Every structure is written in structure tokens, then in C-alpha cells.
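Structure incoming, see below.
Missing here: one protein chain of the complex. Every other protein chain is in place.
Entry: subunit A
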Amino acid sequence: MPFYPSNAEWFEQSSMLIKAHPRTTRITSKYTVIDPSSSNNSKRRQKKLAKRKSTVTGENATATDDPLTSVVATFRLTTYDPVSGTNLQYQTDKAAEVGRLVGCLGRLARTMAALPDATTDFTLPAESGTGISTPTVEGGNEKKLGTTVAATMEKPIGPNSGAGGGGAGGKKKKKGKK
């Protein structure tokens, strides 16, 4: 039951899981607002805090200014496939991510509905149904990606080889940041 640190990673893995088991995989999003007064969680948290603070100062203190208590609400996405038992999770407490995450849910819903990805080329639906088409299309995408990456890598380098040029690019970027 892995928790992914980034939503991109969660999206990628979920997308693959849905492609593998589109009939059974489901996505559950849970939006929770934590009750600071009576929930079990907060009691546990307060105990933890009390322990931590008592080790530092030797006294019990109130749980007001701690980062743990400042988390009021969470938004958790879970992709679960009962057949394989796979459970992929991502959790955030940032409001800014909601729009992006629901966008991800929409793209995953397209995969669930057996629609082609919005980002990929539209030759897919014509070929779908043969079963052989998917790997060839994926291969094509990879090739395209590879060429674009190579193109972007080569731009600042010129005639140099790929590996050496990449290093130079990195150095230049670092200088720019300073």
C-alpha cells in the first residue's frame, strides 16, 4: 500500500493499473476535515506533543503552534484494484492541488471509460480493438519522446556528444540560479 510523494508519480502508476484492470479498478477520493476537539487523532497527537515538549522543557504545554495541529484538512486519493490487491495512495493538504488532482481524476476516468488519452494522438481509436496496436503506439510515443529530449539536449550543445553536453547544460543552469 504505497504512499506516493508526488501526484505525478501517483497518476502514472494509477494510469498503468487502470490500463491493466480497467473493469475492476476504482478510485476513491476522501476529503477529511479533522475535528480538533474530540477526534481520536487529535488525542493521539496531543499525547505525542506532550511527550515531545516534556522531553524538551520538562513541562506540559498546549498544542497550539505545532505543525502537526495546523493540518486541519486532508485530501487523499486511493486507487484500488480488488483483483490484484493493489492500493496506490496520494495525500495532500494543499488547496492549490485540488484542481490539478481532479484533472488527474478526469484523465484517469477517460482511461477507465476506454477512451483514448487526451494528450496522445488520435490514431488510437481507429486501431483499437485489434489488441496489437497498443504496444506499437506506445513504442511510437517513446520514440517521439526520445527525439524531443534529444533535440532539447542538443540545442545548447552544438556539435558535442550527448553526455558531455548534458553536463555543460547543468553547469550553465546552476550559474544562472546564483
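In the analysis below, a contact is a pair of C-beta atoms (placed from the backbone, for glycine too) under 8 Å apart; a residue touches a chain by one contact, two chains touch by 3 or more; residues count from 1.
Quick note on the criterion: contacts and distances are computed from a predicted model.
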| item | value |
| --- | --- |
| Per UniProt, the name of the complex member that is left out, chosen from "Signal recognition particle subunit SRP14", "Ras-related protein Rab-20", "Protein farnesyltransferase subunit beta" or "Phosphatidylinositol-glycan biosynthesis class S protein" | "Signal recognition particle subunit SRP14" |
| For subunit A, the residues touching the chain missing from this view | 19-23, 25-36, 38-39, 71-75, 92-96, 98-99, 102-103, 105-106, 108-110, 112-115, 118, 128-129, 131, 134, 156, 169, 172-177 |
